[in-house]
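Complex shown without one protein chain; remaining protein chains in place.
After this line comes subunit A, so read on.
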Amino acid sequence: MASKLVKNAVGRLVPTEINGKEQVPFKGIGKYIPKGKKAAQPIVSSSQFPSNGNKIVGSLKEALIQAGISDGMTISTHHHLRNGDLVANELFKVIHEIGVKDLVWFPSASFPCHEPIIEYLEDGTINRIEGSMNGPLGKFTSQGKMKGTAVLRSHGGRYQAIQDGEVHIDIAVIAAPTADPFGNANGLYGPSACGGLGYALADYRYADKVIIVTDNLVDFPAMPMQIEGNYVDSVVVVDKIGIPEKIVSGTTRITKSPDRLLIADLTAKFCDAAGLIKDGFSFQMGAGGTSLAFGNNLHKIMKERGIKARFAVGGVTKYLVQMLEEGTLDYILDAQSFDLDAVRSMRENENHKDISIFHCYDYHAKGNYTTMMDIMILGATEVDVNFNGNVVTHSDGYLQHGIGGWQNCLHAKNVILPIPLFRDRIPVIRDEVTTLCGPGELIDVIITERGIAINPRRTDLIEKTKNSGLPIKTIEELKDEAEKICGKPAKPEFTDDIVAAIKWVDGTVIDVVKKIKE
């Protein structure tokens, strides 16, 4: 990596060039305002497509060849099938057979089920991943085994990169639980139903070529048209696109861990003390056990006091559906459905709407929903004494997770991180995060089982909760408490090789991940 390193606005040294492309170092929140026109798809003519509306081709291989697959292309997939996805692995197996090389895989997220793709990274079929690297792929990347440099983006950042031309998708391969021969598709029906397909929106609107892969072909028109066939080049029918029980959990569950329940309880009490639970408020929480327990507490408070929330964005589980159906919540805006109740509710409930990343997270949209949200519940692998957060690496230096919507969500009004003070002997609050994914000025409150730290910038929250009886401490006090219990951990050792770049929501480089010394 010969590229020059410069110090960005959060003090991290980042390269000015990655994978041969010039980079802008992070300049500060909302400071980078690129100009020009958004990217667009090539002009096509409907006269060149079958007049009977039947775009079915015999196989994925045929479809890829028809789409003109060649060396160096960028191929995208979405992650609505989560850890049950069978399409991405099959896709690269077929591409390997075709024999093209040096591709960029551009998934909206990857999962442990994608471990077989390591083989194609090793043999040069794939040059690099620009997306998320979970589990085995993260380890592979951290060991410096990927040919190109990985690029990690938030969900919103992925949309941004597509729109401003930073990433051009040559071929989008979209797994669709239901589709018709014209290419209209949705995720609501079929054996691999997953709810919405919002993560594929940018892909099919901006890719040169769009291939739909389905295991549930229906006659035209497939309704609802979450994906509109007018953007689609070809449709491939296969036996199976996913493993249902790994796509959505039959049921998501509240944590049983007493420690996490305590954290969830403190979180609800904090929101209450800070006056955030009031008529017409909005919130977003994940599907993790602690978040769900928080949601349960929130729901209890709302029912007791007759408070109604206006909207919730998700990551939707049965707990949000319960609120909607019991009348404590007006609208669910669903970017991703996590369990079967969520999928059912999206089919049945008028006020449960599928939305896309464009609506909630996109940097190049004319505003987005996240900045309007009152309560935002997020996680982190590490936080530092300046409230900076890390979600991609663990304290041992290995890349383990994608950014997901995390960076985008930081823009909400009150960002609250309920996290344990330490995990197995590893303190969560550090002097400095291993990888800086989100600047501290956007993270407002850290809630642990041993106390709550409020960002000193939020004098309003400090004032409102000072007589609440809640265990409010400084973040340094929490850090000291953890180190007293666990000991002070050593820092992992890295080489100088950059293995991954972490992008901010606007496309600038906020940090890098280096190769681990093993």
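Operating definition for what follows: a residue touches a chain if its C-beta (ideal position, glycine included) is under 8 Å from a C-beta of that chain, and two chains touch if they have at least 3 such contacts; residues count from 1.
We take it that contacts and distances are computed from a predicted model.
S.K.: Among "ABC transporter domain-containing protein", "Citrate lyase acyl carrier protein", "Na(+)-translocating NADH-quinone reductase subunit D" or "Secreted protein", find the name that the UniProt record gives to the complex chain excluded from display.
M.R.: "Citrate lyase acyl carrier protein"
S.K.: From the list A:Ile18, A:Leu121 or A:Leu262, which touches the chain that is not on show?
M.R.: Hidden-chain contact among the options goes to A:Leu262.
S.K.: Among A:Gly53, A:Pro191, A:Gly289 or A:Pro489, single out the residue that touches the unshown chain.
M.R.: Answer from the full complex: A:Pro489 touches the omitted chain.
S.K.: So that we can see where the missing chain sits, which residues of subunit A does it touch?
M.R.: Considering the whole complex, subunit A reaches the absent chain at 258-259, 261-262, 395-397, 424-426, 449-450, 485-487, 489-490, 492.
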